[in-house]
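Of the protein chains in this complex, one is absent; all others appear in place.
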Amino acid sequence: MGRYVVRRLLQLIPVFFGTTFLIYWLVWAVPGDPFAGKCGERRCPDSYIAFMTEKYHLDENVFLQYLHYMQNLLRGDFGQTFGGRSINDLIAAAYPNTLKLALVALAVEGIIGITAGVLTGLRRNGFMDNLVLVSTLFLIALPTFVTGFVLQFLLGTKWHIINPTVSSDVPFNELIVPGFVLGSTSMAYIARLTRTSIAENRRGDYVRTAIAKGLPMRRVVGVHLLRNSMIPVLTFLGTDLGGLMGGSIVTEGIFNINGIGREVYRAIVTKEGATVVSIVVILVLVYLIMNLVVDLLYAALDPRIRYE
Amino acid sequence: MSDILVSEQSASDASGRPTGRLLEVDDLRVEFRTRDGVAKVINGVTYHVDAGETLAVLGESGSGKSVTAQTIMGILDTPPGYVTGGQVRFHGRDMLAMSSEQRRRIRGEGIAMIFQDALSALNPVFTVGFQIGEQFRIRRGMSRADAKKRTIEMLDLVQIPNAKGRVNNYPHQFSGGMRQRVMIAMSLALDPEVLIADEPTTALDVTVQAQIMDLLAELQRERRMGLILITHDLGVVADVADRIAVMYAGRIVEEANVHELYAKPAHPYTLGLLDSIPRIDEKGQQLRTIKGLPPSLLNIPPGCPFNPRCPMAQPICREKVPPLLQLGPTRASACHFAEELVNNG
Partner (left out) sequence: MSDPTIGSMVTTPPAEDPAVAGGTAPPDAGLPAGKQRQGKPRGLLGDAWLDLRRRPMFWIPAVLILIFVVMAAVPQLFTHTDPTQGLLERSRVAPSGSAWFGYDVQGQDVYARVIYGARASIVVAVLSTIGTVLIGGAIGILAGFRGGWVDAVLSRIADIFFGLPFVLGAIVILFTFNKPGSSNSTFKIMMLVIVSLVVLTWPVSMRIMRSSVLATKEADYIVAARALGASSARIVFKHLLPNCLAPLLVYSTILIGSFIGAEATLSFLGVGLHSPVVSWGIMISESQNYIRVSPHLLLFPATFLVIAVLSFVMLGEAVREALDPKLR
């Protein structure tokens, strides 16, 4: 088991450097003036160019640049925006909001998705079953921004049930609708995955054995069936959390949540290269670590794969 | 010839008095309703087992032997399976007429079942200790500690070495034979009166087969259990069974005690089965088989279901379904020419 973890960690390292280098290259090293547009619409002051060139070694080739950048990074220094603001501070202010949104979205999609999936998986071909199948198809087809738009308009602007935008202290209750929007597609997936998993496992031999043992149906379903059926669902949720923690440019934009997604979008649009790369580095790291956690989760849930 | 029907059973059934048998299946009928039609899987099966005896139910795939067992346990898949007639009596009371809660209580405590493939029959994500202990904790209300103690005792009983160490292992960590022992331990946890073993050794090596059969025999003797052994393997049956019921196309075609059956079968099908066993003193000769295939249960031929394959078929076989004729106190056969078979041999 330990060897498995070590192996995965080793695989993680080249991928981390590969992805971050890719982004670095795209932002800084595409042919052309690296400072074009980095200071807004004006041309950057010479003192700034000299300072940044020296700091980021921009007169050297892109690999060395990248190396220097990573060195700084590993010391915990994410650099500064062109306005002089510490990127570390920027991330520290925005990321918690993204995390809150991610957790709410996970909770919403998990609870609704799993419940719908369990109910329809146990009893197929009812009215409920068709309802869930149709609505999940619909949710999968709707792009997030359309869902976001429509719900913001209907629930916020038109019917005044919620605030159209989220207030700056980002309280949890205001995140429910944005969380729902963010998680809507995944929720549909979870419902279908749960449904299929339960329906397939229902016919498993061990279910028959559990009934033959004389256990009450409550226990057969609630303990034996569920524990097996949940494995793919929980691993999906884990992977999804990894994606959710990457922030959502669209949802944060629509509901005006000051999270990491919006920050990175802002940075791209205002051509803040350093900010973009730094945020992406964090996101990639989080994503890779979440992947590893999900693999471990899978091993924890399914004893069969622990001993390879 | 006189149609002496299977005697004692029917007399007591009609008046409804309990017959004193531990478990009996009485004229059971089960059909499977599928998209392609209705398959008559069980067509009037009657057998019984008493405390301390072993009944072997012998038959090919599709003969209905497993479905009968599933109906006894109440684990028949409905849909597509439906019971359309007959009774299953435990201590004289018809289980098919009971509520599902009453039936549930009989499972494990009164009648228990073990299955062919222990790897898929056991839950892969729980330890064997959990799965066996469940019976003690949930059905008997024992504490975790007590349940664990009893579980280890059960594992010892089925001769799993180092039971204490292995109680927290998962099913896939055991070998095939060990897994089957675990299943046996689990089924005996609540001390049932009847154990149904559905092809318990089919998936195992020959040497392990013998060990498991010995274990079953020993446990049965110790506990005075009724054992219903479902199998298609004549070799396994010879050692262990007291009585044998041979099934074909959802019917019992012959019933006898083990010596009688092997010495002088009373049905062409049984004859064919015994004949097809390769014998070491017949080296170099062609293997004998029963020609043809079992009938599709969607479309059972009229008359005796075996008639298309029977070397002795006569016109009457194609017209009239032979009833199960009593040939002696322990023998019955569903063949129009059963008596001739027994007498001529």
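Every chain is named by a letter (A and B) in the order it is written, and numbering of its residues begins at 1.
Rule of thumb we're sticking to: contacts are C-beta pairs under 8 Å (C-beta built on N, C-alpha and C of every residue); 3 or more make two chains touch, one makes a residue touch a chain.
Quick caveat, the model's predicted, so the values are computed rather than measured.
Taking every chain of the complex into account, the chain not shown here touches A.
Taking the complete complex into account, A:146 is the one of A:6, A:50, A:92 or A:146 that touches the chain left out.
Among A:96, A:216 or A:243, only A:243 touches the chain that is left out of the view.
Contact between chain A and the unshown chain involves residues 11, 14-16, 18-19, 22-23, 26-27, 30, 37, 105, 137-138, 140-146, 149-150, 153, 157-158, 182-183, 185-186, 189, 193, 196-197, 232, 236, 239-240, 243-244, 246-251, 253, 261, 264-265, 268-269, 276, 280, 283-284, 287-288.
As a working rule, only the chains that are shown with their structure count from here on.
Chain A and chain B have CA centres that are 55 Å apart.
Of all residues in chain A, only 204-206, 208-216, 219, 224, 227-228, 231, 301-304, 307 touch chain B in the complex they form. Of all residues in chain B, only 73, 75, 104-109, 112-113, 115, 117, 120-126, 134-135, 138-139, 170, 172-173, 183, 186-187, 190 touch chain A in the complex they form.
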